[in-house]
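And now, chain A:
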Amino acid sequence: MSVMPHLLSMTVLAPFAAALVLFVLPERAGRLIRTVSVLGAAVPLLTSILALRHYDAALRGFQFVEAYPLVPRLGLSWHLGVDGIAVPLLLLTAIIHGTAVFTSWTTTERAKEFYLFLALLVTGVYGVFVSLDLFVLFLFYELAVLPMYVLIGVWGSSMEIEGRGPFGSLFRKIGVGGKDYGAMKLTLYLLAGSAFILVGILLMWVAGAGPMGRPSFDYLALSHVTFSGGLGRSIFLLFYVGFGVLAGIWPFHTWSPDGHAAAPAAGSMMHAGVLMKLGAYGVLRLGFGLLPQAAQQLAWLVGLVAVINIVYGALGAGWQKDIKYLIAYSSVSHMGIVMLGLATLTSVGLAGSVYQMVAHGIMTALFFTLVNLVYHKSHRRDMTAMGGFARSMPGIATFFVIAGLSSLGLPGLAGFVAEFLVFLGAWTSAHPWWAIPGVVGAMITALYVLRAVRTIFLGPARPGDEAPPDAHGVEWVSLVALSSCLVLLGVWPRLLLDPLNAGVADLLARFGS
Partner candidate 1 sequence: MTAGALLLVAAAVFSIGLFGVLARRHAIGVLVSIELMFNAVNLAVAAIAWSRGLVAGVVLVLFGIAITVAEIAIGLALVLLAARVRKTSVLDDLDTLRG
Partner candidate 2 sequence: MIPALVTLCGPLAAFALIGLLPPLRRAGRPAALLSIAGIAVAALASGIQAVPYFRGVAAPATYEFLWAPLTGAPSIRFGLLVDGLSASMAALVALIALLVQVYSLAYMASEKPASLGRYYAYQAFFAFAMLGLVLSHNLLQTYVFWEMVGLGSYLLIGFFWERPEAGRAALKAFWTTRLGDVGFALGILVLWGAAGTFTFTELFAKVGGGAVAGSALSLGLAGITLGAMGKSAQFPFHVWLPDAMEGPTPVSALIHAATMVAAGVYLMVRVAPLLSHAPELMSAIFAIGVLTAFLAATMALVESDIKRVLAFSTVSQLGFMMAAVGSGGAGAAYFHLLTHAFFKALLFLTAGSLIHAVGSNDLFKMGRLARAMPVTAACFAAGALALAGIVPTAGFFSKDEILASVLAGGHPLGFALLVLTAGITAFYIGRAFFLAMLGSHDAEGHAHESPAAMTAPMAVLAVLALVGGALAPSIPRLFAGTIAPPAFEPETAPVFVPILGTLAALSGLALSWLAYQRRSFDPGAVRRAVGPVATLLERRYFVDDAFELVYRRAYLGLSSVVGWFDRYVVDGLVNAATWMTWLVAGRLRGMQNGRVQDALYAVAAGLVLLAWLALGR
């Protein structure tokens, strides 16, 4: 327990400190900027590994707790702590953040500001995962969501989409597919979601003041209050929709393809890899954790939408020609598996759900690294204009296949463990039929992923094409690191399952069954 008194504060504040240092550094100090960024990523990586190692699964509950009152009259405090669910997600964030820094190593345009915003975003993410005060959590949530607007708007890429027929002029006018469009859409969607969350948190604060005797934003205090009936359901729905937007629940998912396609590599890595998990984590922590009754009553809705997500996202991915859109739609499909795991309300399903958050986070980060490499080397995003790339970029092709295999749930890679646990949970839940679209979704994933592999990498090279070069130098770092994680988590699930089981058991203890 007492590995380090301020483990979590350090985790949150290290990237923030890096951001502050970056702020005062001169624009020209390229090497120094990167060193500071790496340090800002290395400290949380170290602390989150420590947290995973020293989290006592037998003891359960929140550990490494720090609590300092901020505004006692309003029940506001700097209250940090992680349970078995947050610990793996902390590690996921650290991994993605670290690799994102390396992926954007070659960014030359305004590198200082880029790393600055990246560090701010990550600060927010860590903050959400470790905060036990809902108000502070909300602040961190906003901090995590907003920098993306700048990251896409400044460093993003555009590929205008032609509207068909009467939509042509409208699409041109709105700029569908452009980076401004993507950035604006993503930000507006997520801010709309935040509004729901804020209302939900304030409702809890007001309604919880009665039973507790004084108003409080404290998670642990609120978790002893029962919000029953219509109030509980309303707050649950507010959280579900608010956080769900970020998790890409249908039909509020369309910001994801446009936003992720327009974002720069590190941006989509962080966003699809970690931020979407933040949404699911919010639903899990605030929705399921604080409102067990309402969650039980509305699990059918969550599960139904999740099933739609799985199949709809997978089918939608098959239609895409733009490789980035393909990956984004596959994220929509895979986030459905996360949400399905939550809806099962079984310990196996919940553990599988969080496992899927980690597995999909790593997998999709690898994917976005790869598609951005392909894009930067071939200057193409349209798959139909590619072919035979395996000849000149065998390394990228190999890693792409690994990522693809994890996404289609091939055993031996992380995706399989997660998906299978979710399906086991679904089969033993109140709605066993949920498992069927789940498994079918994995089949459809095999269709579009392997088709993409074939279109991009296999076959003869197109005549007259300049062969795009393979990855080199620092570019390998993220590829190797992320795929090693996929393999490790695929063959040795105990690594995460021990803390996960503890966290899930805590959560389910509040569900009277």
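The candidate set was assembled so that all candidates are chains of the complex that A comes from, given by their letters.
By definition in this document, a residue touches a chain if its C-beta (ideal position, glycine included) is under 8 Å from a C-beta of that chain, and two chains touch if they have at least 3 such contacts; residues count from 1.
If you're wondering where the values come from, they're calculated on a predicted model, not measured in any experiment.
Here chain A is displayed by itself, and among the listed chains 1 or 2 from the same complex, it touches 2. The touching residues of chain A, when paired with candidate 2 in their complex, are 161, 164, 167, 170-171, 173-174, 176, 185, 251, 254, 312, 315-320, 346-348, 351, 388, 390-391, 405, 410-412, 416-417, 420-421, 423-424, 427-428, 432, 435-436, 439-440, 442-444, 446-448, 450-451, 454, 457-461, 493-494, 497-498, 501, 504-505, 508.
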